[in-house]
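Following this message is one structure expressed as structure tokens.
Yeah, one chain of the complex is gone here, protein chain that is, but the others are all in their spots.
For clarity, chains are labelled A, B and C in written order, and residue numbers in each chain start from 1.
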Amino acid sequence: MLLIPCPWCGPRDEVEFGYGGQAHVAHPADPDALDDAAWADYLFMRDNPRGDFAERWYHAAGCRRWFNVVRSTETHEVRHSYPPGAPPPRSRP
Amino acid sequence: MTADAPAVAPLAHRAADLARAGGDGVGAREVPFLAQTDVRADAGSSMPWPLPTEPNTVAAEGDRTVLWLGPDEWLVVGPQGSGADTVAQLQAALGDAHASVVDVSANRAVLELRGPGRHELLAQGCSLDLHPRAWGPGRCAQTLLARVPVILEERPDSTRLYTRPSFGDYIVDWLLDAIGGD
Amino acid sequence: MTELWRAAEPKRSYDVVIVGGGGHGLATAYYLARDHGITDVAVLEKGWLAGGNMARNTTIIRSNYLWDESAAIYEHSLKLWEGLGADLDFDIQFSQRGVLNLAHDLGDVRSSLRRVNANRLNAVDAEWLTAEEVADFCPIVDVSHDVRYPVLGATLQRRGGIARHDRVAWGYARAADRLGVDIVEHCEVTGFDVREGRVRGVETTSGTIAAGAIALAAAGHTSVLAARAGLRLPLQSHPLQALVSVLLEPVLGCVVMSNAVHVYVSQADKGELVMGAGIDAYNSYAQRGSFHVIEHQLAAAIELFPVFRHAKLLRTWGGIVDVCPDASPIIGPTPIEGLYVNCGWGTGGFKATPGSGHVYAETIAKGAPSPLAEPFGLERFTTGALIDEHGAAAVAH
Partner (left out) sequence: MTSMRLPQGGAVDRDAVVAFRFDDTTLHGFAGDSLASALLANGVDVVAPSPLLGRPRGVMAAGVEEPGAFVEVTEPYFDAIAPATTVELVEGLAARARAGVGRLPMAGDRAGPSSEHRNVHVETLVVGAGRTGLRAAAAASGGGDRVMVVDEGFALRADVRQAAAALSDAPDATVLLRATALGVYDDGYVVVHERARPRERVWHVRARRVVLATGAHERPIVFRDNDLPGVMLASAARAYVERFGVLPGRRAVVFTNNDSAYGCAATLRAAGAEVVAIVDCRPAASAPADGIPVLAGWTVTAAQGASRVARVRVTDGASERDLDADLVAVSGGWNPVVGLWRALGGGLRYDEDRSCFVPGPPGPPWIEVVGRAGGDVPAAAPLWFVPADDLSRHFVDLQRDATVADIAEALDAGLRSAEHVKRYTYIGTSIDQGRTSGVVAAEVVNQLLGSGPGAQGPTNARPPYTPVSFATLAGRARGRLFDPARTTPIHRWHVEHGAVFENVGQWKRPWYFPRPGDDMEAAVARECLAVRTGAGIMDASTLGKVEVVGPDAAEFLDRMYTNKMSSLAVGSIRYGMMLGVDGMVLDDGVAMRLGEDRFLFTTTTGGAARVLDHCEEWLQTEWPHLRAYCTSVTEQWATVAVAGPRARAVLAALGTDIDLSVEAFPWMTFREGNVAGIPARVARVSFSGELAFEVNVAGWHGLPLWEAAMEAGRAEGLTPYGTETMHVLRAEKGYVIVGQDTDGTVTPHDLGMSWIVSTKKGDFVGRRSLRRPDTARRDRRHLVGLLPDDPQTLLPEGAQLVAEEDGSAPPVAMVGHVTSSYRSPSLGRTFALALVDGGRELTGRTLYAPLPEGTIAATVTEPVFYDPEGARRDG
């Protein structure tokens, strides 16, 4: 049971959250400008690193806010938690 | 709700069960027909009541209690029949500000747990830290109880549990089983 | 007694280097050698042979998938399973005890019948059982109506079953070794030599190895490897947990799966109940998941099988599964000439082992997708011609 730090509600059990996969994948401003390959890239291609990963979580059973977390996919250690729109923090807190 | 229109509280049919299950350091009963208003607005907006800005806390003034539900969301709880007045006051105060005021009085059933054992009881299905070090009057939280989304509101000598009426029977069954009164 | 496989030292160069010494990699090597005369092959395994998902899966074998493309490759695999013991001259303890997929609501029933009818027309054996027939076939399933998710019926594939995963890997390793394939354990691929859009070799913890073709068969680690070759793939790696009970006298003679309550279970010949559930939600390479998944799975198991209430949990563990957006695998060439991928099997990899290895070997040998592999190419993500097994509510395991 991971402990996910909601920027607003604080650390809560994983089961309160929805998982949103890779963070910072913006919907293209002008989808029509993308060819099929580029559009497929937006739809399906996601980073899948072993190590630190900026990912989205949704506090579904709490404050219903989406937010971002930097978490190691190797150790599950959470390094940062920050609101959507904010850039991914560089260094460890 | 309008006074004259016939209404049935969501958990009225379980009142006897809940009464029977009392004792053992815990008692539970439904608090029916509370007026509940969901407010969405910027934290800075002008309001007829002080809105708690610290997450998961409650502000009370007169017979209105305001629960923090999110950085831009609150639940204003008042006595039966006060909903229309709450909506009117909020809309007046908010004026043209971008905000959302929605009457959700019937959207959640409310149970009140009393007795010293109530936090241990909840701890059987809720993963929040309900120890006095972390929890007490004036706090609220949206979380899960067993498999159901709930709002917990801690009051001086009771805990209020808000849940969707459709989950009411499950929550009551769960409470009765946990209390051992079933 | 002769050894199962030689402990080979890697040569400097091979016709084909297979990255990943799991079931798929070993099967690929075997069929390259047996069917295509390509024996100058190395299988590179970073740890001990078949120590990844091959050692961690619940060994369920079936081919009753909905879509034609899936049914075709899994049925091809099942046919190979049926002859595999003799083919490898090695007892893989393959037991065709039947696989039940339970339906718990009207939507389940609809999609189950749709799948059964599709299977029959694809020459895949499939039957629809009523709740009563389910009780006859598997008496310990609770088919009473007063439960939260009553059993309304089930699909049955009698040819489905289980096999002994370790022996499958060892059987392929032994047979490939006999045909001249080098099986190299404790040799990790750390990089790829890619020049002018063509892959020419791999960097490993045992030095550089040149290769005419390089075939990835690394399951959950595929993304990490592909990235080292500068290749992006539509994959996400998740924990998939499984568990076994203590040894028990026989109670369950078939495989039972339930999507609605997320359980699949069989009883191994030794006596332990072998169970799996859905994947954990988050990305991970940690080979461990969260315990609430196990608790929910056991609760669900007892709802289906009240007799399991006294069964005791012995061991839980996690593997790393690589999942595609459409829950179907990717098999075929890549934009990098000479580099092939076989990945994205998600939770369904074990049952596909022979079929996957067979079509992958053909694809590598011909340098072009085999007919059965063709629909599973990377292009489908661009055209939109996905093979959406979970969208169509087929069982993903």
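Operating definition for what follows: contacts are C-beta pairs under 8 Å (C-beta built on N, C-alpha and C of every residue); 3 or more make two chains touch, one makes a residue touch a chain.
Quick caveat, the model's predicted, so the values are computed rather than measured.
Taking the whole complex into account, subunit A touches the unshown chain at residues 1-3, 11, 18, 20, 26-28, 31-32, 34, 36, 39-40, 43, 56, 58, 60, 64-66, 75-76, 78, 84-85. With the whole complex as reference, residues 1-2, 4-10, 13, 32-33, 38, 40, 72, 98-108, 120, 123-129, 131, 133-134, 146-148, 164-167, 169-170, 173-174, 177-178 of subunit B touch the missing chain.
What subunit C contributes to its contact with the hidden chain is residues 1-7, 48-49, 51, 55, 68, 104-107, 109-118, 120-123, 140, 147-149, 166, 185, 245-249, 251, 270-271, 286, 288, 290-291, 294-296, 298-303, 306-317, 380, 382-386, 388, 390-393.
As a working rule, only the chains that are shown with their structure count from here on.
Rounded to a whole number, the gap between the C-alpha centres of subunit A and subunit B is 31 angstrom.
Centre-to-centre, using mean CA coordinates, subunit B is 48 Å away from subunit C.
In subunit C, no residue touches two or more other chains. The residues of subunit B never reach two or more other chains; the list is empty. Looking at the complex, you find that subunit B touches subunit A at residues 55-56, 69-71, 73, 127-128, 141-144, 149. Residue ranges of subunit A in contact with subunit C, taken from their complex: 1-2, 14-15, 18-19, 21, 36-37, 40, 43-46, 48-50, 53, 55, 71, 73-76. Contact residues on subunit A toward subunit B in their complex (touch as defined above): 1, 8-10, 12-13, 15-16, 60-65.
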